[in-house]
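Only one structure is covered here, and it is reproduced in the block below.
Of the protein chains in this complex, all but one are displayed in their positions.
Here is subunit A:
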Amino acid sequence: MNRTSIRKALAPSVAVLALSITLTACGAGNETTDSGSDDSSSAETGTLTGELNGAGASSQEKAMEAWSVGFQGLNPDVTLNYNPLGSGDGRTQFIEGGTLFAGTDSAFDDEEGELTAANERCGTDIIQVPSYVSPIAVMFNLEGVDSLQLDAATIAGIFDGKITSWDDPAIADLNPDADLPATDISPVHRQDDSGTTENFTDYLSQASDGAWPHEPDGLWPVKGGLAAEGTSGVVAAVTNGNGTIGYADASQVGELSVVDVKVGEEYVAPTAEAAAKVVAVSPPVEGATETDMAVEVDRTTTEAGAYPVILLSYLVACQTYETQEDADLVKAFMEYVVSDEGQAAAAENAGSAPLDAETATRAQDIVSAIAAG
């Protein structure tokens, strides 16, 4: 029969197709960020050479672009690679010694033994400094309403599905001047595991006086409801619907209206200064070492002008490195990131909040002690 010849012709093409599909699947996500690596034209002020590899939180990616350009401008012979794999992979690679530094949205802790493992990798306690502070905006899309004031309990009620209509008395009481329609509320959440969700739910559970019955989690804890992939997915879903409300990094919300959140007795908009203020008043985590600046973000602050719905991301490094070259590179880079200049560059490129003076000074002291050992 002729059929066998078709099979013969088909088999290789099937194999090739299958192979190419697997290959593309593996290929995705391996891109390295080395934007501006050929920035050698700028003034030669640094004497450092070599390659500095880091990986971790994708939230810091945009800021890292700015730092990469700025740092390599100062040190033209250094190549900085930051792989925005996500916090989890960043921590794993750091522990395994694959990278010199890591970026992570949730600080190293010992829930799964990661802090101990990281300390073992370094030989001494690790350095953890806040590098990227960004307000998380609660944005909404509702015809005829441009501004809205809400408190934590009401936001929790909306996202938990308890408050289902925009003209609910709970919302109307907080917004006496607004003309609220009877539209159904469609809350949108992230379907991927993300630092944004973890920080947002942490805020809700701490600040809402029990209106939010769930634990803080990187994965959205409420069953059902509208979900979308990534920050851009949430923004797209909120933009495309009517009566939708969602949360995202404040620099990414675009044209959407944002909610002013009640802090103490006043309503605060998600601005950079208000976000940085919260970091300054937050207490350190339990058992934090001298070089560990991880904080429990104070979500219930009543400090005037503070905005407690923030995402705080850390850079992690060792106190000592085996070679002088590695130590010099990491030290110079970390010093640049927590410097006023570095923070300003990130603010401009990523819309993040520069660290306040006190936090920045302490971070600078810690990273300037990095040495070879």
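In this section, a contact is a pair of C-beta atoms (placed from the backbone, for glycine too) under 8 Å apart; a residue touches a chain by one contact, two chains touch by 3 or more; residues count from 1.
The criterion applied here is as follows: contacts and distances are computed from a predicted model.
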Chain not present in the shown complex, as UniProt names it (candidates "AhpC/TSA family protein", "histidine kinase", "Phosphate transport system permease protein" or "Thioredoxin family protein"): "Phosphate transport system permease protein"
Contact residue for the chain not shown (choose from A:92, A:149, A:175 or A:343): A:92
Residue among A:74, A:237, A:295 or A:370 touching the omitted chain: A:237
Hidden partner chain, residues of subunit A it touches: 2-3, 6-7, 10, 14, 17-19, 21-22, 25, 28, 58, 85-89, 92, 105, 112, 114, 184, 186, 188-189, 191-195, 218-221, 223-230, 233, 236-237, 240-244
